[in-house]
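Shown here: the complex without one of its protein chains, the others still in place.
Here is chain A:
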Amino acid sequence: MRVVLAEDLFLLRDGLVRMLEAYGFEIAAAVESGPELTRALAESDPDVAVVDVRLPPTHTDEGLQCALAARRARPGLPVLVLSQHVEQLYARELLADGTGGVGYLLKDRVFDAEQFVDAVRRVAAGGTAMDPQVIQQLLSRRSAGDQPLARLTPREREVLELMAQGRSNAGIAAQLVVTERAVAKHTSNIFAKLGLEVSDDDNRRVLAVLAHLDGDR
């Protein structure tokens, strides 16, 4: 699997390259600025891009803008965005085109290599990887006046949280140490309580849940 990596801090870039290579990824390009990223994305046609939000030369949200532009040019181009802080505002922009193949994670998540690599693979396969903090913000903001959400059991809320992060049933089952069948049961309960249409497609399922959580109150 070929990866384009954009990160301006040498230490982090180097660490990410080593980690991804250790897990069998091929690094197509590892760049440190916005213009270089745009060029690398156009030239090397990667399976997934891992991009830091803040990049030179502007040191603003250059990385995010490049990623969004690349996705406009090539819809569905898998992009995993990393940042020192997560904002719902950015998550919303990344998810806006509704095609999936997006990830948005805190840089801290690279501490857990297994989970991080799992997230990269999920995004590359067209799935979603949203940071737990984004989901928690969405849920806590939502739960104030949201009746359907209040009807979920604590366990169902846990499952919903993991589902919204983009995990598959198998992933959720492994995390909560339960069987996949139990997760499937929780999932159908959640969809019934939230009034969402059940879908076998993991990706569509995640997008539906996120849209529900981020919807107008």
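Methods note: contacts are C-beta pairs under 8 Å (C-beta built on N, C-alpha and C of every residue); 3 or more make two chains touch, one makes a residue touch a chain; residues count from 1.
Here is the rule we go by: contacts and distances are computed from a predicted model.
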UniProt protein name of the chain not shown, from "YdbS-like PH domain-containing protein", "Branched-chain amino acid ABC transporter permease", "RNA polymerase subunit sigma-70" or "histidine kinase": "histidine kinase"
Among A:Arg18, A:His85, A:Arg181 or A:Arg204, residue touching the chain not depicted: A:His85
Option touching the unshown chain, where A:Arg39, A:Arg121, A:Arg141 or A:Lys193 are the choices: A:Arg141
Selected from A:Glu26, A:Asp45, A:Asp108 or A:Asp201 as touching the chain missing from the view: A:Asp108
Chain A residues that touch the omitted chain in the full complex: 53-54, 59-61, 83-85, 87-89, 108, 111, 137, 140-141, 144, 217
